[in-house]
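Of the protein chains in this complex, all but one are displayed in their positions.
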Amino acid sequence: MSPTLMLNLEEEVSMVLFGVGFTMLLLHRNLIKKIMGMNIMDTAVYLFLAAKGYIEGRGVPIMTDGVQDASAYINPVPSGLVLTGIVVSVSTTALMLALTIRLYERYHSLDLDRILISMKMEEEEQL
Amino acid sequence: MIVLLPVLWPIAAGAAVLAYTGIGNSKKKASAGSPASGETAADRASGSDASGTGSGAVAGSAFGHSRITALDLIYMAALALETVLVIMAAAGGGSVRLFSLTDTLTLGLRVDGTGSLFAVLTSVMWLLTGIHSVAYMKHEEWAERFYGFYLIVVGVLVGLDYAADLVTLYVFYELMTLTSLPLVLHELTKEAVQAGMKYLFYSVGGAFLALFGIFYLANVCGDLSFTAGGRFTAEMAAGAPLLLTAVFCMIVGFGTKAGMFPLHGWLPIAHPVAPAPASAVLSGVITKAGVMALVRIIYFLVGPDVLRGTWVQAAWMVLTLLTVFMGSMLAYRENVFKKRLAYSTVSQVSYVLFGLSLMNPIGFTGALTHVVFHSAIKTCLFLFAGAVIVVTSWKKVDQLRGLGRVMPLALAAYTMASLALIGIPPFSGFVSKWYLATGSLASGTGALGFIGPVVLLISALLTAGYLLPIMIRGYFPGQDFDGKEIEERGLAKKEPSLLMLVPIVILAAATLLLGCFPGPLVAFVEKIAALVM
Amino acid sequence: MYDRLLAVPVFLPIVAGVALLAMNGWIRKEKRERTMQWLVEALVLVNSLLVAWLIAGCGGRSGSLVLFRLYGQLTVMFRMDRMGSFFAGLVAFLWPLATLYAFEYMEHDERRPAFFAFYTISYGVTLGVALAGNLVTMYVFYEMLTFATFPLVMHPMTTEAARATRQYLYYSIGGAAFAFIGLVTVLAYSAIGTTGFVPGGMIDPAAAAEHRNLLLFVYVLAFFGFGVKAAVFPLHDWLPKAAVAPTPVTALLHAVAVVKSGAFAVLRFTYFSFGTEILRGTWAQWIVMAAALVTITYASTMAVKEVHFKRRLAYSTISNLSYILFGASMMSPLGLAAALIHLLAHAFMKISAFFCAGAVMHHTGKNYIYELDGMGYRMPVTFACFTISSLSLMGIPLFAGFISKWSLCEAALSLGSEMSGGAGGAVGQVLPYIGVAVILYSALMTGIYMLSVVVRAYFPGFVQQVKEAVAGGSARKAAAVGAEAGITAAGAGAAAVIGAAHGQNDVGIKKEGNQDPSWLMLLPLVIFAVAIVAVGIHAGPVLRFLALIGGEAG
Partner (left out) sequence: MSFVQNFPFFSIIIAMFSGIVSSVLSGKKARAVSITAITVTTVLSACVLAFCLRTGQSYTYMMGHFPAPWGNEIRAGVLEGLTAVLFGVVMFLSVVGGLHYTEEDVEPSKQNLFYIMIDLMLSSLLALIYTNDLFTAYVFVEINTIAGCGLIMMSQTGRSLTAAIRYMVMSSLGSGLFLIGLSLLYDVTGQLLMSPAKEAVARIVADGSYQIPLLVIVAVVSVGLAIKSGLFPFHYWIPDTYGYATPTASAVLSGLVSKGYIFLLIKFFYRVIGTENAVHSHIINALFVFGVAGMMFGSLRAIMQTDTRKMIAYSSVAQIGYIYMGIGLGTQAGMIAAIFHIFSHGATKALLFISCVGLYKASGDRTDFLALRGSGYRNRLAGAGFLIGALSMVGFPMLAGFISKLLFATSAFASPHKMLITLIALAVSTVLNAIYFLRLLIGLYRPTKSGSFAEMEQAEQSGRGGTAGSGFAAPAANPWTMRIAIVCFIILNLILGLFSQPIVRAITDGLAMFG
């Protein structure tokens, strides 16, 4: 078991990172930490994808010195995917941050449970 | 076709009386109706005493029988005609099919020996009690309703006696319960209605228990018409596992009306509450309807050979002996006069059932003869009780001291009837008890056959114990009796009115006559027994 | 030619009812209630005549009409076979009379158009259940019946009525959900692909053999599913509570239409969809029979305890319905014939009993048994009919009840003897006899709870009561009239009629106490009483017709 473990180092790291990110997003009460967890999770996936595209001994798929032959470069598709993924993560993070600001203005706290309690109290007053 | 008349005539007459009285009453009131009934009603409205009929009775009897209304005459004529019709039907014979409920269930009437015996007995008793009731009803309210239902019940009873098959018998049995209910709760007092309800639910319960047997028999042998000696052959009986249980259910079910042990609770409560003529008829004749049903099932449907020696016969004998002994014991300790007579009915009718349970010709003869004698005697006793209530309004036995001074002739008749019931030789009771005892000994049912006569004798002793003291205290009230109350109320030498006295005397004479010359009756019954066994 | 008209009697009342609902506001604004009522009665009468004509027309040859295709081979189809025509004929005969009765009862009710609208809609839907040609159509109309009748139970609009409605809905929907399982199983295992009714059942034997226990389990589920409307023991609680609705509703729906369509659905499902060969002698049959018997005993004992008049009759309905289910559970031609005769007899008996209760409640506002002292004199005709129906319920001969009890016990005993060979195992040998014993026990209980009302009405507890009941009129006359009209001799029918005629014209009674309702209410009552006695005295032709159905489907 140990030899293959050493070989796919990148995949292992990304899996561990994914686990960390996932639990942070799920369990932390502080909203900012949740968002950071989400970003960790996404970056872990992009690391995994990038690692998949890498072929030993080949260069970056940017045509600098006129080389046309495909075998000189690594597989460009995963990189393309990573780019789109990054765009998606950025937009989601932006939206969640905006929401967090709006909640903070209203309930003056970043703790999700406390926000929920104050929200229920606010509602009782309205009734 | 002649069979139909005695059944339909009284029912139609009764219905007409009921319908007529509704209209008749208002007219009668308009045409200066008979003062007596108007006056008693008014008097009752004003009368405040608790006993209801008590004081009213005193005023009424003073007028004697001058107040016979037209309705009373029609009523008595109807009863007489009924007796004639029954006798003609008995002589004429024949059968008629009424109508068919479903393709397999048809109602029909047929005249045969036992049927005519019971029918004639019923109509004669009905006539005598009817005459007595005319006078008795002067002191009651709603006399017309009593007359109406009284007529309808006799029609139903004759129908029951002449039924051709078990379903017709069951139809008339149910109708008898319903139409005799108004007789029981005639006085509409609280305990009368309670007793009526108890009577109704006991009889209906018994009827439904018997219905289980009828269903079973209908399922096993299809056609339920009566044939002498029974329709069940040995292998048919073997084929039906539950036959014995079904017969036992029917025995206990129809035994309710005859006051047999498990379901007898209603009789001592219902009879005393009813007016005297009604309780006379209830005890004397209607209990015999239960007996008639059992005779038909055992001797004309299932057949004695199938049941002889089975656990059903043994159980039945035990039940009847238990009732005989228990009835007379309870009667002995009872203080209310009519309740005592009711308990005596419970034990006497079980004499008959005991005779039937022996399933041998002698026992059968003893049973049927006892049916005739007991109905005559018990009707006479109850009419006497009615007369005592009408004249002196005494209900309790210990009040009856010095009755001899009030109505010596009636008390004499009472004595003859009670001697007959006890079974003293010249009187009729002795004949039937003789056949019952010999039948039991000859029935070959081992120990029970011997215990039978012993219980009968003990019960005869107890019967003497609860009937004779009334006669003795009546004629010889003893030294310390001053008869003050009789003088105050001017009761000395005040026999009940003629209409009441005649039936009592006729019945007492009958007990003596049948006692001395039982020949023709016994021969008639033995002929039926030979046919059936 | 008759086939095409089959759908008309079903949809004519439904359309009329919906139209009435739409015009609800207008009718109340212009105070046109009177004309609307007679219009409704005319329509119902026409519809009944149409049904009668179709029954006569179709006769043996059962024409069928496919209305539309619900899904796949499941079609909504009407067919007038003998059993369908029997139930449709019964409903068509009773509905016009019930509507007539409802006119006077709902006289000063503020929401009459809505009431009569839903009343007519449920008429159409019940005919739908009766004429259904296959299990799907019957299920569809069975479910629509719940929704057509729950506004009627809601009619009084009190909180109690709302609670009763809610319970009624939950039980009915629950039952329909379980019946749905039965429907789907029949569809899955049916030999002919569709769920059409085939006398003797249409599950193909091969599938039945290998999935035996599953099919039996589904049958028991479906029995209790359809049984909810027929108030089987564990699921009967909604019926007594629904007594809160106005009497025409309780009388017609909860004594005749709704509960009878439940029992009819069970009969149809057992004899025409599932088939008796699979079920005879199996543990499913004994469970079903035991459930029916438990209901009979439980309900008749509860009825004796119940003090509220209509709730007592509701309990009596529950026990009598389980007579029909007991007949159904016998899985034999005799059993089916007995179940149908009791369906007919009970319909007449119970509807007249409920109408009497309604008349008493409507005219004197008395709901409880102990308030009924001396009512026999005040309402002679009503109580004469009530006496006849209670005697018949008890099973006294010469009345319809006796005939149905006789055939039920006959069927049970023949099943008992058939099972004595050990085919149905130990239970099978004993249960039919227990069944007969239970029927007789419940007959006694019926006697107690019905006759106690009758005796209380005619022979009130103490003399003063009679005087006050007749308010000064001479006690003798009133009692005579009442008694003679009440407990009557062998010529029960004749006396009742005399009593009725007599009760009417006797001036003495009229002005003081006679609170008999108008002819609108009395006519249905008298017709039912006469019908009970007629079937009681001569049941030959009816039984022959039912034996035909039994034989064909047994």
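First chain written, first letter: the chains are A, B and C, and each begins at residue 1.
FYI, contacts are C-beta pairs under 8 Å (C-beta built on N, C-alpha and C of every residue); 3 or more make two chains touch, one makes a residue touch a chain.
Since we're looking at a predicted model, the values are computed, not measured.
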Displayed chains in contact with the omitted chain are A, C
Which of A:20, A:36, A:49 or A:74 touches the missing chain? It is A:49
Checked against the full complex, the residue among C:38, C:53, C:170 or C:370 that touches the missing chain is C:170
Full-complex touch with the removed chain, picking from A:36, A:74 or A:96, is A:96
Contacting the left-out chain: of A:20, A:36 or A:81, that is A:81
Per the touch rule stated above, subunit A touches the missing chain via residues 11, 18, 21-22, 25-26, 31, 34, 38, 41-42, 45, 48-49, 52, 77-78, 81, 84-85, 88, 91-92, 95-96, 99-100, 102-103, 106-107, 112, 115-116, 119, 122-123
Logged for subunit C, residues touching the omitted partner chain are 25, 68-72, 74, 110-111, 139-140, 143-144, 147, 150-151, 154, 157, 162, 165-166, 169-170, 173-174, 176-178, 180-181, 184-185, 187-188, 214, 218, 221
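To be clear about the criterion, only the chains that are shown with their structure count from here on.
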Whole-angstrom distance, CA centroid of subunit A to CA centroid of subunit B, is 106
The distance between the C-alpha centres of subunit B and subunit C, rounded to whole Å, is 42
For subunit A, residue numbers touching 2 or more other chains are none
Among all residues of subunit B, those touching at least two other chains are none
Within their complex, subunit B touches subunit C through residues 11-12, 14-15, 18-19, 21-23, 25-26, 29, 41, 52, 99-103, 105, 141-142, 144-145, 148-149, 152, 155-156, 159, 167, 170-171, 174-175, 178-179, 181-182, 185, 188-190, 193, 196-197, 200-201, 204-205, 208-209, 211-212, 215-216, 218-219, 241-242
In the complex, subunit C touches subunit B at residues 391, 394-398, 402-403, 406-407, 409-410, 413-414, 417, 420, 433, 436-437, 440-441, 443-444, 447-448, 451-452, 455, 459-463, 466, 474-477, 479-481, 483-484, 487-491, 494-495, 498, 502, 506-508, 536-540, 543-544
